[in-house]
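Apart from one protein chain that is not included, each protein chain of the complex appears where it belongs.
What follows is subunit A.
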């Protein structure tokens, strides 16, 4: 199973197996990882699944929808060039090993 490395605000690394087709938000939440909330069950409606994606993987991600783009403007922690909503990223073999930083606040 492909792996995702979630790095929390304190710098702790958590490597989790996330099945293809699951979103990065689901991978974190279902395993009880703190730092991603996912209040809207991944509907792209709440922005509580904000993460910063390692630059090496940015190009491999699905394109950002207009809704995601707008929601990222209202995140609790600062939006950066690498900001994405983790519920909009589905796991694929291509993304194996992806590293995402979790923000201080959701």
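We take it that a contact is a pair of C-beta atoms (placed from the backbone, for glycine too) under 8 Å apart; a residue touches a chain by one contact, two chains touch by 3 or more; residues count from 1.
Here, contacts and distances are computed from a predicted model.
The subunit not displayed here is recorded in UniProt as "Ferredoxin reductase", chosen from "Ferredoxin reductase", "tRNA threonylcarbamoyladenosine biosynthesis protein TsaB", "Phospholipid/cholesterol/gamma-HCH transport system permease protein" or "Short-chain dehydrogenase". Per the touch definition above, the residue from A:5, A:44 or A:61 contacting the chain not shown is A:44.
Seen from subunit A, the chain kept out of the figure touches residues 21-22, 26, 29-32, 39-47, 66-67, 70-71, 73-74.
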